[in-house]
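Have a look at the structure below, then the notes.
A single protein chain has been removed from this complex, and every other one stays in its place.
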Amino acid sequence: MIHTIDALVVGAGGAGLYAALELSKRGVPVAVLSKMYPTRSHTGTAQGGICAALGNLEEDHWEWHMFDTIKGGDYLVDQDAAEILAREAITTIYELEHMGLPFNRTPDGRLDQRFFGGHTRPDPQDPAKRIPVHRACYAADRTGHMILQTLYQQCIKHAVNFYNEFHVLDLIVKDGVCAGVVAVEVRTGELHRFHAKAVLFATGGFGKIFSVTSNAHSLTGDGVAIAYRRGVPMMDMEFFQFHPTGIYQKGILLSEAARSEGAYLVNGKGERFMERYAPQLKELAPRDMISRSIVQEIRAGRGGDGKDYVFLDVRHLGKAVIDAKLPDIMDFVRVYMSRDPLTDLIPIEPTAHYAMGGIPTDNDARVILDSQRTPLHGFYAAGECACVSVHGANRLGTNSLVDILVFGRRAGIDMARYCADRDGVGWTELPAHPEDDTRGAITRIVNGQGGENAGNIRKQMQTEMTQKCGVFRGKDDLRSARDTISELKERYDRLSIQDKSKGFNTDLLEAMELGWLLDIAETTVLGALAREESRGGHAREDFPKRDDAHWLKHTLAYHTEDGVVLQYKPVTITTYEPQERKY
Amino acid sequence: MMRTARQRPPTGSFQVMSWLFMRVTGLLLLVIAVFHMFWMHFIIGVEKIDFNTIVSRWTGPHGAFWRLFDVMLLTFAFTHGINGATNVADDYITSRGWRVVTRTALWILWFALVMMGLWIIYTFRPDMPTPFK
Amino acid sequence: MSALGRFSAVIAESVVYRGREGQWAYLVHRVAGLGVLLFLGLHIFDIYLVGFGPEVFNATLFLYKGPAARVLEVLLAFGLLFHALNGLRIIIQDFVPRLMRYHRRLFWVQAVIFSILFIPAGTFMLKEFFGIAGGLLITLALWALVPLAVIGQYVAPTPLTLNVAEVGGER
Partner (left out) sequence: MVLHARHLKIKRFNPEKDTKPWWGEYDVEVQPTDRVLDALHEVKWHHDGSLTLRRSCAHGICGSDAMRINGHNALACKVLVKEYKGTITIEPLLGFKVLKDLIVDMDPFFAKYRSVMPYFVNDEAPPERERLQLPEQRDRFDDTTKCILCAACTTSCPVFWSDTEYVGPAAIVQAHRFIFDSRDQGKEQRLEILNEKSGVWKCRTIFNCTEACPRGIEVTRAIGEVKQELLLRRF
């Protein structure tokens, strides 16, 4: 079936829905394609809050937010983008409130704000020192849920067109211009061709390359890998964030909001070990530092109960605070660990959480192809699948929500402008048979006779990535991971699946997702192997220092016939010169 | 297939009144019906009930009270019951036509039986003429 | 699909779905209500017959005499009492919604009050024909119908049917 719509949004999380809303408000015909129902999107699982320098509780300025973002990202952040992020966070929060989002309130009815890791202000007593600032607006510990619901509600109000359970499998590019996508209607197995002027990928992250992850099963990097196979590089893939407080072995996230409200991290000896690693911010240091500290404690034999975890301690917060501000995550502890957070310590370990890297874009979410910022006309990316880069080498807590909203919104606005501009040029013609590649790939998998099982390949990839490309990385481990991934890719070509039916063939779709994950795992490992320094989320044991002389640059990984080719792109520095990163 | 809010015709307040009616009569019946059951089964006893029981109930010294009591019992209980039955029928019957048919049938039944009941309560005399005499 | 087929499929779903106290209270409330209504119709009709004189009326009363009629009468008492108490519980919650947090506890309070009233009452009504022990036994058997149905739901194998929406084909 062929559909013709001016603007296409792929993915119905925060970024996609905000863009769709902006497009719809501007009268541009827009359709949102989601491989699930929109309310299932992973934005909904964000817990802690969303930062904006509103200064509702104490003095705060967007410049401070910008600085924290840059420092938190270990100076790999493009500073012009960080400025946009910090400035527009404020207007975005007010806009969300005006859309009805039920933020928590101060006693006098304004938006309440809480602490969050790495978000600071100068100490009034000693301006050289930085102390935590109340910057994160929140709705209990379901901020993301409320954002997703609110945006979806507004999209209903503004009559946005949704194609639910349409899984996008390919991007249509003709003569350097993006012309649409190919998607399968999951319910029938039928392939659909969507012809469009502008396409936005807001397809989310790819935490499923790891075994212990906070990410949803659906986070398989579809958009990133599809674009990659069509010639768009993957940027900064070696920077993956490990969140310090995942439920032991399950990876389910216990939000930083717990520590914002005063929870401690303690090791097997009962010590608040973060006092040693980040004397000023302690538990509110950025996530990469805390994750490394946890691994170091465990390696030094100070894990909880002599095992490979440490504890989150919320007992002293009391029932009132927990019920009012952290109800969901404490429910997780009760359901998944059968422990009572009011009386028991909670075993936690770092969990793969967020991809700083992704599809390279400029500040209006337009996809760019190289260090000269050559655009792929009509193609946009926003959200976790994109890399602007506002997070650099490590994202600060809450900045993911700021990122999806600020840049999702900008994407929508610029797409509307682009669609209007194209009115003079006319629609890009589609290639003769745009579905052929996809149909071929599907046929290969459905008819595959090699006997390899996707479940086994996936499991092995995930274990390998968690063990060898995790919080700390070393040359030998990364080389071994590289070899394993290439062996898995060979085995992937000999895949067989059991489900041969057309409708709801999730066996087939999971196999396709696995193919994308393998591409992503490969570029992640190769990027990590090449980058011989430690910066933010990328910690090399053999190169423990940051090396600005050689490595203050972004990685671009290209898909070529000869395999992955790495190139580099300079970092934009406007205001803050790189300094040593201490908290 | 999908209707938006504005296209829907307003259906007025019948639903809320019906709901409230069930609650109010329910509370009244809680007293009247349970008392009636208690009186007839425990104080009098079913085996002892016959024509004379009715005669002494409706024409005895408290006849006026009992007739009023029985009118209330009859109307509240049967209306509560038939209204409940239409609710039940609506739950299981999805076709609009059949809904109208059942509803109409139930309310005709209601009218017939309530009229029969009221007629006998108001007009009863021990020596009233009957077709069989 | 016929209304009757649909009806029986829905009843089957209600019995297959393992709801808790509220679902059973609702089912019994509904069945009891319809049962009492049925009796009420009959009762209005038989009282109407007093207008036909003592012979006709007294002849009709055979319906309510004897041991079998007495057991049915206890069933009527069951229905009326349960419908009344359950209705009261629902009305209380309707007008004070915050009590709904304790809905299960309220149900059990209701169940205890019901049992305290129903078991002696049933025994009393039956003792004329069955004696105290027999009356108590029959009353307890009637009382146990619902708990037995609940246990049966957990013991019986899960039936293999598609749901109503599937067979109804309307949604």
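Some observations on this one:
Order as written gives the chain letters A, B and C; numbering starts at 1 within each chain.
Here is the rule we use: a residue touches a chain if its C-beta (ideal position, glycine included) is under 8 Å from a C-beta of that chain, and two chains touch if they have at least 3 such contacts.
Everything numeric in this text was worked out from a predicted model, so none of it was measured.
With respect to the full assembly, the chain omitted from this view is in touch with A, B, C.
Touching the missing chain, out of A:50, A:196, A:258 or A:497, is residue A:497.
One of A:252, A:322 or A:488 touches the chain omitted from the figure, and that residue is A:252. Within the complete assembly, residues 6-7, 10, 13-14, 16-23, 25-27, 90, 93-95, 97-98, 100-101, 103-104, 153, 158, 160-166, 168-171 of chain C touch the chain that is not shown. Along chain B, the points of touch with the absent chain fall at residues 1-5, 8, 10-11, 13, 15-16, 18-20, 90-92, 94. Listed for chain A, the residues touching the missing chain in the whole complex are 36-37, 39-42, 44-45, 54, 93-94, 97-100, 102-111, 139-140, 142, 145-146, 149-150, 153-154, 156-157, 164, 187, 216-218, 252-253, 328, 331-332, 335-338, 453-456, 458-459, 497-499, 501-507.
Going forward, only the chains that are shown with their structure count from here on.
Taking the mean of the C-alpha atoms as each chain's centre, chain A and chain C sit 57 Å apart. A separation of 18 Å divides the Cα centre of chain B from that of chain C.
The set of chain C residues that touch two or more partner chains is empty. Those residues of chain B lying in contact with chain C across their complex are 23, 26-27, 29-30, 33-34, 37, 41-42, 45-47, 49-52, 54, 74, 77-78, 81-82, 84-85, 88, 92-95, 98, 109, 113-114, 116-117, 119-120, 123-124, 128, 130-133. Residues of chain C that touch chain B in their complex: 3, 6-7, 10, 30, 33-34, 36-37, 40-41, 44-45, 47-48, 50-58, 61, 64-65, 69-70, 73, 76-77, 80-81, 84, 87-88, 91, 94, 121, 124-125, 128, 168, 170.
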